[in-house]
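For this depiction, one protein chain was excluded, whereas all remaining protein chains were kept in their positions.
This part shows chain A:
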Amino acid sequence: MPIHYGSKKLNYITVSSTVATQIPHAVGAAYSMKMEKKDACTITYFGDGGSSTGDFHAGLNFSAVMEAPVIFFCRNNGWAISTPINDQLRSDGIVVRGKGYGIPSIRVDGNDALAIYSAVYEARKMAIEKQTPVLIEALTYRAGHHSTSDDSTKYRPADEIEWWRDGQNPVKRFRTWIENNGWWSDQVESEHRSNIRKQLSQAIQAAERVEKPPVADLFSDVYDVPPTNLNEQEASLREHIKKHAQEYPSNVAV
């Protein structure tokens, strides 16, 4: 699953595949900022499906009680794999749940880039200055499939997808706005696209040249220092691979 990226340098915390487990993490991170009195807040993202989990409710409740500076950003795109919003919840969206927990909440048009920008800007200010959590529900639509192994035309009409993609496309809307302001044009766009394409192909080529991770990577970072049982397991695996080298790919370092 391509969701486990994280970067300590960029303050981007690794999340887990189990949906919405990052919500209590965000509350905990906000708690640590509160303890250290940092001029910072946490923001965490989840979907309409994630708002049904236990972690969502407990996390929101905790953040309200603890007055933690965290922004809960819910992307309500109407679909949780194949579950439409009407089968997910019967409340008036997710924004009313925030109100139920005593959290200032706002609903924004998720396809309007400027609206989202303003809302998050204000939310951050509020979270830090007033030390309060904020819930933002962004209403949008999942135009693509859930994942590469999903074909959403199986459970929703293709023309619905087309309608959203053509008519409500947020990228198109934003583009219209910046074009009207004279900051963008077709020519700039084509230059930009070819630029990006070049960068991408360079990145892909560089990535393809990188060596596959060695056997040692299987055992590293489980703990800070590998304990004896893991060292033993690693040694026995290496021995096995060396003995049967022809059964395993030769381009992987042992």
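FYI, contacts are C-beta pairs under 8 Å (C-beta built on N, C-alpha and C of every residue); 3 or more make two chains touch, one makes a residue touch a chain; residues count from 1.
The rule we apply is simple: contacts and distances are computed from a predicted model.
Visitor: Tell me the UniProt protein name of the chain this structure doesn't show, selecting from "Alkyl transferase", "pyruvate dehydrogenase (acetyl-transferring)", "Ciliary neurotrophic factor" or "pantothenate kinase".
Guide: For the chain missing from the view, the UniProt record says "pyruvate dehydrogenase (acetyl-transferring)".
Visitor: Determine which one of A:55, A:112 or A:137 touches the chain that has been left out.
Guide: Of the candidates A:55, A:112 or A:137, A:55 is in touch with the missing chain.
Visitor: Which is it among A:8, A:154, A:212 or A:244 that touches the chain not included here?
Guide: Residue touching the absent chain, from the options given: A:8.
Visitor: For the full complex, which residue in A:87, A:221 or A:247 touches the chain that was left out?
Guide: Considering all chains, including the one not shown, the answer is A:221.
Visitor: Using the document's contact rule, name the residues of chain A that touch the chain not shown here.
Guide: On the side of chain A, residues 4, 6-8, 13-14, 16-18, 21-29, 31-35, 54-55, 57-59, 61-62, 65-66, 220-224, 227-229 touch the unshown chain.
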